[in-house]
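Have a look at the structure below, then the notes.
With one protein chain held back, the other chains of the complex are shown just where they sit.
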Amino acid sequence: MEAKVEIVQPSWVEEQLLLGMNWRDYFKSNLTPFNAVMAIILAIGIPVMVYRIAFGLGPSTNLSDYNPWGLWIGFDMLAGISVASGGFCIATAVHIMGMKEYESMVRPALVAGTLGYLFAVVGLLFDLGRYYRLYFPFFVSPGPNSILFLVALSVALYLHCQFFEWCPAIFEWLNLRKLRRWWIRGTLGFSIAGLLLTTGHQSALGSLFLLMPSKVHPLWYSDYLSILFYVSAIYGGITMVIIESMISHRVFADQLHGDDPGRFDRLTLGLGKAAAVVLFVYLGLKVLDLAHGYKWSYLATPYGYWYLFEVLGFVGIPALVMIYAVQNSRPVMVRGAAIAAAIGVLLNRVDITIVAFNWGLPWEYRYVPSWMEVVITITIISIGLLTFRFIVNRMPILHEHPDFEPEHP
Amino acid sequence: MDTSRRQFMKVVAGLGLSATLGGAGIARADTHELSGLPNQFGVLVDTTVCIGCRRCEWACKEWNKLPNQMDLKEYQKDQNVFQTFRRTSADTYTIVNRFENPRDPSKPIYVKKQCMHCYEPACASSCFVQAFTKRQIGAVTYDPAVCVGCRYCMAACPFEIPAYQYYNPWTPQVTKCTFCFDRISTEGGVPACVAMCPVETMTFGKRTDLIDLAHKKIRDNPGRYVNHLYGENEVGGTSWMYLSAVPFNRIGFRTDLGTTPIPTLSKAFLSVASPMYIVFPALAIGLYTFAKRREAVCKEEISEALKKKEGK
Partner (left out) sequence: MPHTLLDLYSLTKGTEYIVIGAYLFLLISFWRFLTYKDKD
């Protein structure tokens, strides 16, 4: 009598959430060095987050009356959102401009973008004195005269719009066929809305500083702040997509088995070409801004050297390297230049918010982030990474779902 | 034709022209008819009179019931507080700073610092929940009931006045001088600091009258004052105005703020952002149709080429 084969039908939870394993196997499969580092970060970060909530901004930050905005606004919010616009760039290129060869990059860029926005807003929540009133500008007492109202409105709307753009992946994961078919018809609409809202808030984030000519160093303050922030957000997004595809190509290699290696390099070169053009445009705008504000004399000051280091080092050189790399089809060099350019965008945002802000003050009043602010920022980023991995491992982000035909708007 | 007749002809032509265009009067093209705040109050601070007794600090804390209040005698006795340049903070709406007097080293200059209550406040134009309102009587008041705590007002204020209750974890507020809004709203009311000042440094009254008074003072005492009323035009004009014997940048004031009201700085972007929402969707749809059509044409050409190949 053959042994009765008992078919163990994995429960829905095991099937969907635990990648088809039961709890014990799933836990064992997660004992990896990367997860160990993440566990340490969270073990330190979560208590610091609780400390910030419980004891307020004073004890947990170096913010002061002279420096109201610190790392969370400068880095998490401003830099985070500028670099998270990868989803916008690729979605516009594919859905509106019809560059079908980048179709495979749309969903990872959108997921990374949505998480970037979500955790930028989380960083903002830690920075707000009364975070529980975040909905006030929309429902309680709107102040449309302020540029921050535009920022809040478009960031909130775009966070949802970007999430809706890749919702079909969730429906494929949950096997909701009818909803997915109905939802896909809106992809073009979401892409156009994304274009609108991104143009709105990326330029508005820069225009926040228009109100403070007496506070921001003349080299960084300019009448072109709106367009400067918008253009640098575009190449920030493109370079982030190059970096994300590089990392996910290595980390999630098993999900990309069907892919021929040449295609990935070709896509990187294509993105590198786009990034090179936008970097060049941004460089032109920067020089134009120097002329427009007649700021040449400031270049000879220490702040001028730091400004040249930021502009030449992180915009000029990456642009040239990118052009050379695209010309001689060197994808590895494109990725290197992309990393430098992305860091350049982060540096520019931190420069405006912290380094060049209230530059006239004596040094002892100047702002340096406290260790708790840095820990909370790192914790937020690592939670973002973990969420990204959770989504990519379960939902058809990097590959097409077998029993769903690909969406084409 | 002497000038008056030529003048007359021009006016008639101008009126005739605007009548034909249907303009009721000669309508000013761009600036709207802003009624302004003609009868707003103001305070004229004469820094040559102030003796640095800091009673105004005591009175301000007393009236507004601010924390860390001290006895009045403490304020006068505590002279070493003048060593460092102080600013308004979470529990102090106004402070007095001391500056050496280049003209007469024995007599230092004391300057009282508090919210200037700008005519076009940067804090109000930056606030995205309209927690700050410029009142008819000139005070810029803050409403903690809607404040989200984003602190953009502190970053935007050119005079570095708003402060924040960083050490209040659950209900932090922005703190700044309220121009004793409740006191000056009642008939004959005067701000607490002005009432407390023993040497009449501050004169409270209608802002327009104070401007005339200030210029009269400058004219009547040649050589005593710098011929500049700080606050008359800075960042579009402020309610609190200062007279000084020495150039203002030597007594803690910024003289590079310019005269354009801060809200106009955001006007450039605000007036471009809205049309963008109207124009860009059409551009995007155009781009999309162009890309779609190009794809269709490309398919057509491929199928034709294939058909021609099979036809041979």
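Every chain is named by a letter (A and B) in the order it is written, and numbering of its residues begins at 1.
We take it that a residue touches a chain if its C-beta (ideal position, glycine included) is under 8 Å from a C-beta of that chain, and two chains touch if they have at least 3 such contacts.
Computed from a predicted model, the values in this text were never measured in an experiment.
K.L.:
Which of these touches the unseen chain: B:Tyr119, B:Phe204 or B:Phe248?
P.N.:
If we include the chain that is not displayed, B:Tyr119 is the one touching it.
K.L.:
Which residue among A:Gln16, A:Asn145 or A:Gln255 touches the omitted chain?
P.N.:
Once the missing chain is taken into account, the touching residue is A:Asn145.
K.L.:
Can you tell me which of B:Phe85, B:Tyr167 or B:Tyr277 touches the chain that was removed from the display?
P.N.:
Among B:Phe85, B:Tyr167 or B:Tyr277, only B:Tyr277 touches the chain that is not shown.
K.L.:
Among A:Pro59, A:Gly98, A:Gly189 or A:Pro218, single out the residue that touches the unshown chain.
P.N.:
In the complete complex, the chain left out is touched by residue A:Gly189.
K.L.:
Which residues does chain B use to touch the chain missing from this display?
P.N.:
32-37, 119-121, 124-125, 130, 134, 136, 236, 261, 263-264, 266-267, 270, 274, 277-278, 281-282, 285
K.L.:
Just the residue numbers, please: which parts of chain A touch the chain that's not shown?
P.N.:
142-145, 149, 153, 189
Definition applied: only the chains that are shown with their structure count from here on.
K.L.:
Suppose each chain is reduced to the average of its Cα coordinates; what separation in Å results between chain A and chain B?
P.N.:
35
K.L.:
Which positions of chain A touch chain B when the two form their complex?
P.N.:
Chain A reaches chain B through residues 53-59, 61, 63-66, 68-69, 92, 95-98, 127-131, 133-134, 136-137, 140-143, 145-152, 188, 191-192, 195-196, 199-200, 203-204, 207-208, 210-215, 223, 226, 357.
K.L.:
Please name which positions on chain B make contact with chain A in the complex.
P.N.:
Chain B reaches chain A through residues 87-90, 122, 124-131, 146-152, 154-156, 158, 160, 162-172, 254, 256-258, 262-263, 265-266, 268-270, 272-273, 276-277, 280-281, 284-285, 287-288, 291-292, 294-295.
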